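FYI, not all chains are in this one, though none of them got moved.
Labels run A, B and C following the written order; every chain starts at residue 1.
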Amino acid sequence: MEIFVYRSGAERVEEGFTAEQLPSLLQDRSLVIWIDMERPTLDDDRLLLDLFKFHPLTVEDCRMDRHHPKVEEFPDYLFFIVHGIRTNTTPERFNTVEVDGYLGPNFVVTYHHEPFPAIDYIKQLLRSTPVPCQRGAAFLLHHILDRIVDEYLPALDDFDERLNKLEENIFSTTRPSNRILEEILSLKRSILRLRRISSKQLDILYRMSHGEFRLISGPALPFFRDIYDHLVRIADLAENYRDLITGSLDAYLSVISNRLNEIMKVLTIFSAIMLPLTFIAGVYGMNFENMPELHTRYGYFVVWGVMIAIACLMLLIFWWKGWMGSGRD
Amino acid sequence: MEIFVYRSGAERVEEGFTAEQLPSLLQDRSLVIWIDMERPTLDDDRLLLDLFKFHPLTVEDCRMDRHHPKVEEFPDYLFFIVHGIRTNTTPERFNTVEVDGYLGPNFVVTYHHEPFPAIDYIKQLLRSTPVPCQRGAAFLLHHILDRIVDEYLPALDDFDERLNKLEENIFSTTRPSNRILEEILSLKRSILRLRRISSKQLDILYRMSHGEFRLISGPALPFFRDIYDHLVRIADLAENYRDLITGSLDAYLSVISNRLNEIMKVLTIFSAIMLPLTFIAGVYGMNFENMPELHTRYGYFVVWGVMIAIACLMLLIFWWKGWMGSGRD
Amino acid sequence: MEIFVYRSGAERVEEGFTAEQLPSLLQDRSLVIWIDMERPTLDDDRLLLDLFKFHPLTVEDCRMDRHHPKVEEFPDYLFFIVHGIRTNTTPERFNTVEVDGYLGPNFVVTYHHEPFPAIDYIKQLLRSTPVPCQRGAAFLLHHILDRIVDEYLPALDDFDERLNKLEENIFSTTRPSNRILEEILSLKRSILRLRRISSKQLDILYRMSHGEFRLISGPALPFFRDIYDHLVRIADLAENYRDLITGSLDAYLSVISNRLNEIMKVLTIFSAIMLPLTFIAGVYGMNFENMPELHTRYGYFVVWGVMIAIACLMLLIFWWKGWMGSGRD
């Protein structure tokens, strides 16, 4: 548990407080206090219940992971769950991690079971400048949420890049394989998850930024609206990616069909040329006694001529039908 | 019919009451009474009508199964139908069982035609601790509903596992068969049913947890909101599974297409190599008198050479086209 | 036109009144009057306009068939159109028939161009017991609507049975044919029509059962809510059937693909075994003078051996690839 305290007008944010000092700090309404609980212990949970008197169900929500983004208003504080990007996330396995938190009149509490890049970033920031704290707890929360949302962007860029590469692969592959299919499906799943998560966060930020909660009001609203706008953009990109991946699946299936067409054309061309020739050769391999052609002088050569003519004719027909050529374009 | 009575401040929940004692018990507003009707008789139905004076249509709803989750408010009580998981449910045959019930100012009635694990669990709990009753009838109802909802989770895990196995099967199968298809379709149906049921229950819990009903109010609301959150998670998982199973069907169809491609490639490669060779053999099987090659010394061996050369050339072409290789990857 | 009159407190419902008696009967607000117009004449229409003073457009709606379920409130009466199941309906040709009607303070008018089982049933009921009339006109209407809705259930069971049989057919058929496809498509159309009709009726019953209309109020509401619940179930089944029939179409297309795969495997196996053998036979059918093998003693038998070995090898390869076996499962 790390505690950051900003005294109104101070030039730096103070650090290094302990849990024991919290009660007196919280009394002072002029302070802005940030309590970050990383890998929280049972003591931390008890603090939330006993000192802050947060509703036991919210503390239980904190302790257990795997909840959905939500925001709930209580008389004296706001409880929220948001999802940040997990550091090891990839386009195939899109993973989010939960941050729970409380916003009070003069404090922000954040609670998370793993180290969190966005939160570390804000800590570094506070060590260098008190600006994020200068306008109160809601503004500090804005900074934290803004950073959490911003960290979605590199993951989105990864999606972008991956989707482009995927499409290239689909059109250039010489052999449609299950591997590409598996990639399409896992990307699709990730994108659908991204879409669901972002639409839920969108809903939360919408409520935060439209004056629904007493603790986030007046001058803070445009700042939360700004985060909301970023989320709109993320949700829109997710929608975009969904269109792209759906297109990729269509493309993949079409490419398979095209290749089947190509394969069948090769087979048909071979068969259509070879079968008649083989038949002709078979005819003159018959052992009838009375087959006049066999005894002519140039019969053999004439037959060769006929066979070559047939082959050329077939090729011409297929070329004319547009079946010949690279067959791949 | 089992009756549980908690007297305010008592250390245990009393049991073993009979229907005759009910009228006097219900008079005492300080008690919390739970009447559980398992495999109810006509006497039980008459009790609901005559003693509790519940609306006859609700009693009829109880008596007949196959209704949808719903909640209805009457002046003195709340009538609800919720669906729990049936014990023998499997991902292929998702089955729910109906629990009907009433919530009054000082009582909860539950009514079900089969034994019900969630209800048995609460009975065991009440035998060991009076905590679920200490805060009134609405809290007792919260415990029961919470348990019913919690019992969806193992069934959801089964879905998870089954979907993963299914996808593995699809990609590793050597022969796409109707069996996999039947499994996909039955899973899909189960998931759609799960989705519909959970979205209806979500609606009920939403109404219960947002203060619509007089009997569930104030401090009880966050607890019902907690059940609501669990249902949101279940509904979200159902949505997730629907994406997965849709993906599986796409995958299955693609895998079939891929295999057809593979089969056709084998056929085409065989035909393209064998047909020209057979033709050549046919040519020299002709019986023309004047076929100079037949009389050369090494004609036969030259023809073998030519045939091997053609076969190699074909293989090279197919290898270059990417048709050769494992053909399976 | 048949007229049923119930006098408050009477033990039976009176019948056999004529149109001339109607004006005086309608004056008496303590009566409950039901006028059923089956195959109505122009006289009946005039009665609606002149005696009841119903809006001319509603009478025109009655006279013409093919309207959608609706309910409209006028100052003194309620006009409604509902759709019952036609007796000759089948899952392939889902057919409904229109009943128009009016509800007044002390009367119900029903108007239909064909005999109607649900209405006949209520008539029989009234001849044996006055119960449906004892609580006023709205209760009588409830009985009629309830019966109309109940008669959907056997039709729904037919759908159920048909869909199960269809799925069985799809998976067991030895030859995918257009007949199954036609059946799927006609079932799908019926189900979509059922779904549209039931969602419209749902809307009407919702409005009737939620106190929107002055003439249906207070104690009658739970009874109309009961019909609404039945309709919810029907709508839900229709949704269910839509999922099933969509699954059937997917299954049908997949089964076709699977069979194509099977056919191509048979073709490929035959070709892959026969073409090389034919080639070998062709080689030794060549007429070169110098073919040493031809003159060996056991050459012929060695060639047979080689050919059998090749055939076995091929079969082994295809067995290993999983292409052999029943090929059908």
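In the analysis below, contacts are C-beta pairs under 8 Å (C-beta built on N, C-alpha and C of every residue); 3 or more make two chains touch, one makes a residue touch a chain.
None of these values were measured; they are calculated from a predicted model.
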| item | value |
| --- | --- |
| Total copies in the full complex, given that 3 are placed here | 5 |
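By our rule, only the chains that are shown with their structure count from here on.
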| item | value |
| --- | --- |
| Rounded Å distance, chain B centre to chain C centre (Cα mean) | 25 |
| Whole-Å gap between the CA centroids of chain A and chain C | 41 |
| For chain B, residues contacting two or more additional chains | 253, 257, 260, 264, 267, 271, 275, 278, 282, 285-287, 291 |
| Interface residues, chain B side, partner chain C - complex | 55, 57, 60-61, 66-68, 70, 72, 174-179, 181-182, 185, 188-189, 192-193, 196, 249, 252-253, 256-257, 259-260, 263-264, 266-267, 270-271, 274-275, 277-278, 281-282, 284-287, 291, 293-300, 303 |
| For the chain B and chain A complex, residues of the former touching the latter | 171, 222-223, 225-226, 229, 232-233, 236, 239-240, 243-244, 247, 250-251, 253-255, 257-258, 260-261, 264-265, 267-268, 271-272, 275-276, 278-279, 282-283, 285-291, 321-323, 325, 329 |
